[in-house]
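So that we are looking at the same thing, I have put the structure below in structure tokens.
Of the protein chains in this complex, all but one are displayed in their positions.
Just so it is clear, A and B label the chains in written order, and each chain counts residues from 1 on its own.
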Amino acid sequence: MSYLIQGETGDWEVVVGLEVHAQAITNSKLFSGAPATFGAKPNENVSLVDAAMPGMLPVINEMAIEQAVRTGLGLRAQINKYSVFERKNYFYADLPQGYQISQFQHPIVGEGTVTLDMADGSTHEVGIERLHLEQDAGKSMHDQDPKRSMIDLNRAGVVLMEIVSKPDIRSPEQAGAYVRKLRAILRYLGTCDGNMEEGSMRADVNVSVRPKGSDELRTRAEIKNVNSVRFVMQAVEAEAERQVGVWEDGGEVVQETRLFDPSRGETRSMRSKEFAHDYRYFPDPDLLPVRFDDDFIERIKATLPELPDDKKQRLIDDMGLSAYDAGVLVADQETAAYFEVAAEGRDAKTVANWLTTNLFGALNKMSKGIGESPVSAQHLGELVGLIEDGTISSKIAKDVFDIMLETSQAPGAIVEEKGLKQITDTGAIEAIVDQVIADNPDQADEVRGGNDKAIGWFVGQVMKASQGKANPGQVNGLLRVKLLG
Amino acid sequence: MSLTKDDVRKIAFLARIRVPDERLEPLAGELNNIVGWVEQLGEVDTHGVEPMTSVVEIATPMREDKVTDGGIPEKVLANAPDGEGPFYGVPKVVE
Partner (left out) sequence: MSDHRDWTIVTAADALTKGEVSSVELTDAFINAIEAGQSLNAFITQTPEIARARAKASDERRKNGDARGPMDGVPIGMKDLFCTEGVRTTAASRILDNFIPTYESTVSGNLRDAGAVMLGKTNLDEFAMGSANITSYFGSVKNPWTPEGANANLVPGGSSGGSVAAVSGGLAIAATGTDTGGSIRQPASFTGLVGMKPTYGRCSRWGVVAFASSLDQAGPLTRTVEDAAIMLQSMAGHDPKDSTSLPMDLPDFRAACTRDAKGLRVGIPREYTLDGMPADIQKLWEQGAQWCKEMGAEVVEVSLPHTKYALPTYYIVAPAEASSNLARYDGVRYGHRVPGDSLDEMYELTRGEGFGAEVQRRVLIGTYVLSAGYYDAYYVKAQQVRTLIAQDFKNVFADVDVLLTPTAPSAAFYEGEKMDDPIAMYLNDVFTVPASLAGLPAISVPGGVDADGLPLGLQLIAGVCQEETLFRAASALEHAANFTARPEVKL
């Protein structure tokens, strides 16, 4: 099923590539020893190097190199043992040096792949073009003073990994899935916290359109600094529609930088200047090329956690989960970890179901993440265990679960306390069945008369009379025997 | 490859240096003179020659990932021509 925009002259496809800027998790900045943390007072996390004072010089942070290599491995990408930092020269108030130290001709990571898990269970491969390291810029605030903009350099020099995808994305849904998957991989690796609201991960979205079936690549526009998955998807849709409109009106899409305005649901052009983009890249003469050997890469490889795709495959192969369920569970590392604890020694599918349906549903209502779940993984597993060994029915289990959400108690304790153990003693059930049959002679005749559905009614009545504790299977069996002989 | 007045204007903008109109033509002449002189490098056969990266072959120095700097806003702002409390001020930028 492909995403198409229905224009006046026909159908159009959208071609999307993403450049994601991910702040690497490090203690200090890329070229200075100032802190790389978020939320400090203005200009508190700034060194003289970050402020580009006369005579200041950069020194590479070794962790930045490690995090980039680690990320490259997570992207199944080529790791380049030789890379070069280059200066990207332009003027802007949040760029103290008048150039950004980045990588141009020789990035640290080359081509790779990200596999998207789509909602319908299918997968879609998106190619990675490259990953390079660069300095983040400072922040300009434009609303503090009517005539001036205020500059805070706390963020200037923080380690950014720019991850460039190939233009393999063909719909807003894929764009969203790509950002989510990329974020998951980075969080699994511990190389970026993926927090788009705080700005530690931002996306520049490149969009172009073409008539359905064509393989040409038309001019694209770049939508900068989109800071949520939802906005990425909306921006793709809004921009694609705009471009189709331009082409169909006989105009030409211009290569330019645009911003997505969420309140309007549309993109608008940024102030563009002639010659604004001659960056005059050249290797930074204050730095030597980055070089490392295979041993270095191997050492980092040895520290990698199991990545989402591998974990997903293992859940499918070893635990028999569906691709969809496995995909949902591994999308977030915390969820996956939770699942693995809960599913230890239990039926994986049942646990998966409880997790994704019951727990997620409850957490969403509470606006909590799985990290704040009142029900621990251990306890969820125990709950499923109690169902599996027949201690309680699944219906009762739902009630127990609700209590667990409120009290965070262990399920066993709740069952004991409230006396919710399933009744499996045939004699006890039989007594209740007999009573219900005796109390409802007309319905009994219905059943004997051939109305099968009425048995269900009797089951319901027996369950009610037993406060839900009777084993439904046994109830059904006994009713049939007693009513139908 | 002769630079015109217009070329100089563009380069001056790239470099953010205001050159008065009457200086553009003479400056073009001066720059052309220099550019013409350096163009003799075209005579040199550099086929297969690597551009120079460093004088001495040394391992690329790297820093341990520790916080060793920052926390000096008063120094960072000490020479600011237009400061506003903890910020640098610049003419308003419209995006």
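FYI, a contact is a pair of C-beta atoms (placed from the backbone, for glycine too) under 8 Å apart; a residue touches a chain by one contact, two chains touch by 3 or more.
Bear in mind the structure is a predicted one, so any value in this text is a computation, not a measurement.
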item	value
Which residue of A:Gly17, A:Pro42, A:Gly74 or A:Pro96 touches the chain not shown here	A:Pro96
Missing-chain contacts mapped onto chain B	3, 8, 11-19, 27, 30-31, 33-35, 37-44, 46, 49-52, 54-56, 58, 60-61, 63, 72, 75-76, 78-82, 88, 90-93
Touching residues (missing chain, whole complex) on chain A	48, 51-60, 87, 89, 91-93, 96-99, 149, 151, 278, 280-282, 285-288
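Going forward, only the chains that are shown with their structure count from here on.
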item	value
Approximate Å spacing (C-alpha centroids) for the pair chain A, chain B	41
Complex contact set, residues of chain B against chain A	10, 13-14, 16, 53-54, 58-73, 75-77, 82, 84-95
Interfacial residue positions of chain A with respect to chain B in the complex	26-28, 32-35, 41-51, 59-65, 91, 93, 140-142, 144-153, 259, 270-271, 275, 278, 280, 283, 287-291
